[in-house]
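Every protein chain except one is present and positioned as in the full complex.
Chain nomenclature is as follows: A and B, assigned in order of appearance, with residue numbering initiated at 1 for each chain independently.
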Amino acid sequence: MTPSRLALAHISKSFPGVKANEDISLSVRPGEIHALLGENGAGKSTLVKIIYGVQQADEGAIQWDGSPVAIPSPKAARKLGIGMVFQHFSLFDAMSVIENIALGLDEAVDRDVLKARVAAILDSYSLPLDPERAVHTLSVGERQRIEIVRCLLQKPKLLIMDEPTSVLTPQEVERLFLTLRQIAMGGCAILYISHKLHEIKALCEAATILRGGKVVATCDPKVESTKRMAELMIGAELRQIERKPGGEAGAARLSVKALSLDGEPPFGTDLEAVTFEARAGEILGIAGVAGNGQSELLTALSGERLAGSANAIALDGRPIGREGAGPRRALGLACVPEERNGHAAVPDFSLADNAVLTARHRLPLAPLGVISRGDVARFATAVIQRFDVRTTGPAALARSLSGGNLQKFIMGREIGQTPSVLVVCQPTWGVDAGAAAAIRQELVDLAAKGSAVVVISQDLDELLELADRLCVINEGRLSAARDVATLGIDEIGLMMGGVHGADAPHGADAHA
Amino acid sequence: MLYASPLIAVGLTMLIGTFVFTAMGYDGLHAVRDIFLTPFLEPQRWPDLGVKAAPLVMIALGLAIGFRANVWNIGAEGQYVMGAIAGTGVALATHGLTGWWILPAMALAGVIGGMAWAAIPAFLRVKLQVSEILTSLMLTYVAVQALYYLVRGPWKDPDGFNFPQTKMFSAAQTLPAMAEGSLVHLGIPVALVIALVAWLVMEKTTAGYAVKVVGLAPAAARHGGFSADKVTWASLLAGGGLAGLAGLFEAAGPFGQLTPQFPTGYGFTAIIVAFLGRLNPLGIVFGGVVLAGTYVGGEIAQTTVRLPQAATGMFQALLLFVLLATDVLVRYRIGWKARAA
Partner (left out) sequence: MTSAILVSILMTLVAASTPILLAALGELVVEKAGVLNLGVEGVMLTGAVAGFAVAYSTGSTGAGLVAALVAGVATAMVFAVLTLSLTANQVATGLALTIFGIGASSLIGAGFVGRTITRLGPAFPEALSGHPLLRAVLGHDIVVYLSLALVLAVSFFLNRTRPGLILRAVGENDASAHAIGYRVIAIRYAAITFGGALAGLAGAYFSLALTPMWADSLTAGRGWIALALVVFAAWRPARLLLGAYLFGAVMTAELQFKAAGVTVLPPEALAMAPYLATIAVLTMMSLGPKSGRANAPACLGKPFSAS
């Protein structure tokens, strides 16, 4: 048996108030693809930061190729032969690919030498990437390749991939897996961090499952059942969303007709003739890979940006395309953007002040322009109680809340106004499992009361669980909606995968 | 706790000032006492304190609204001069006339003059995304040159022995004193009323809310249906209008005419006042009085310890530096406490 490339023994790490890692041991052999599996907040990030030298463990030991080591910095980690591709890329949009690669190296390399070495790597792994292109013109998959090339240039012995597929299309995921298998074949160990079980089953030979900062199991994902791994990861029986037996969906509450809008400069996506209807009592899902026009669609619907003609958007039959955000809310169209801090909420404001932000149009919080503090506090308190927001009260600053709690408050603020139509983008992004389930339940309940709900999300599993009908947004174009019941996951994958010129979304259009 | 930092800053500035001026060979302790304490301890200085605080407070109130909204109007000095020019234009046109309406007309012209000057950076920023920082400042130099041109040329007093200055304003064109023979003029109560109104607007209304939310989180403001463009316009016009009114009050009050010495730098000092007042209208009244004290005290120190007039300016800048630093330190202390809790 070959010795472990990396062996962690009894690693613990605490932050004020949290034990992020507790007594974690794991080992990875050369050439092995090892999964580190866990929910958000299970301690995966802290653990890999310790391995990569970003943070130091409070207790425990690290062994590298059989001998004990200390990893005081990322530089030291790279010196050992550890490469890491973070979930958030460390790239410079305005610079070229080759400049970005040069910046990722620890020492100066002559530009021509570097070009030759990069070309050799791109060639041997058959990775398509133009070294002279500016990064902002690249797709997410191509950007990730820059990060991978940065690592491969250092001839790594261990490659850490942090949630590498969260922003990729299914086709890009396939391509990444091919590359990773080829890298592992060369003897490099890979630590693959994810919470997506089917990927881990497809790729990894071993898995360490974390929950609440501890190792709860080690298993062979090819053998273990997906359900069992999910239960280990979540720590409870999977909670099912309760749906009242659905009657037929009602009349169209929100109808969007041929909505076109230029993307926001400098690098936004143009919306092109987006057309859909959301009916009373239904949840319409809009799937798609990040950066295909989701945020543009949301701001176009919320009224933050106006449509070219009033008729492009109609609420209960009334044209509102030229109305601003305030009038649209007053008429009953509520929207929740993806970014909580600074878009859906003001971090430096109290929860009460954040209630004023979007609830003042439908509720009498500021009659004649004078803010009624008492009414605002009452409304905020009601939201906090009804949606179980863990906080000290309406005077707490939004920034003091965890992401999940702030999201619950924001969702509560909108649902508490009983809108006729609610559009939400990434409703459970970065939210823990319990809060996510609660938020999904609220969406289902809102639809059951006769509102139309539109959920824009990159999380297919979430959409398949929630939505009655589903469409896909790709490069600013929206496919026709299909009944979820009649749709297979491969079909959605194809619909989403048009990023590199595949004709799939147009194929889907043809069914309309 | 956050409200303590201006007080800590004043204290630290006194301490540093003592060392600096002692090192420069002056009686540092005496200088600092004269600049920061004497104006407040001797009642006969109070009228002068009020006269100097009024324009500072008025200008700072307008600036603070802008700073809250991330609108960096640093050309208040120019708007102040333009307000005085516009008001003086009315004064020269109505010279020899009497009537209660003359002074209000001058004040209105002052407000409009300041607003018009601030409207240029507002337009350029809203329509063309040109930074208001540079444009508003550049316009200050232009306004000052315009003033020089007018007092040396078309508006020069023909009976003024060729001095570059306008005619003296008549009684109907001069701010009434609050008491017979007193320096204290109508501008002082007006400044206090404006501060109170500004406080009410900023704290209690959606208009004030709009200013704050646009400054803190522009995307959230858009999401909530607030227009950043409107806020930019409103805050620049408010800043320009108040600076213009302050300029007119200064021209129709202490100066009584326009001269090349009219731009005294109140528009820049008001920036310090705004920060010292934590951008809060009531705090600005406090900040205005402290900075007015440095002017009055600076004059005292000129005679008592022969401190050059320029020392006042350095003191004021030192105060702003120390304030920015203590602000951060106080914020950190709160951070540590919160983490420890």
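Note that in this section contacts are C-beta pairs under 8 Å (C-beta built on N, C-alpha and C of every residue); 3 or more make two chains touch, one makes a residue touch a chain.
Please read all numbers here as calculations on a predicted model, not as lab measurements.
Touching the missing chain, out of A:Ser90, A:Gln182 or A:Gln385, is residue A:Ser90. Touching the missing chain, out of B:Val10, B:Val51, B:Met82 or B:Leu137, is residue B:Leu137. Note on the undisplayed chain: of the listed residues A:Thr2, A:Gln56 or A:Ser73, the one touching it is A:Ser73. Taking the complete complex into account, residues 73-75, 86, 88-95, 99, 102-104, 106, 108, 265-266 of chain A touch the chain not shown.
By the touch criterion stated above, the residues of chain B touching the omitted chain are 67, 72, 74, 120, 124, 128-131, 133-135, 137-139, 141-142, 145-146, 148-149, 152-153, 268-269, 271-272, 275, 308, 310-318, 320-321, 324-325, 327-329.
In this text, only the chains that are shown with their structure count from here on.
Centroids built from CA atoms put chain B at 48 Å from chain A. Within the complex formed with chain A, the chain B residues making contact are 204-207, 209, 212-213, 216-217, 219-220, 222-225, 227, 339.
Looking at the complex, you find that chain A touches chain B at residues 16, 299, 302-304, 324-327, 329, 335, 337, 339, 342-349, 353, 356-358, 360-361, 366, 369-371.
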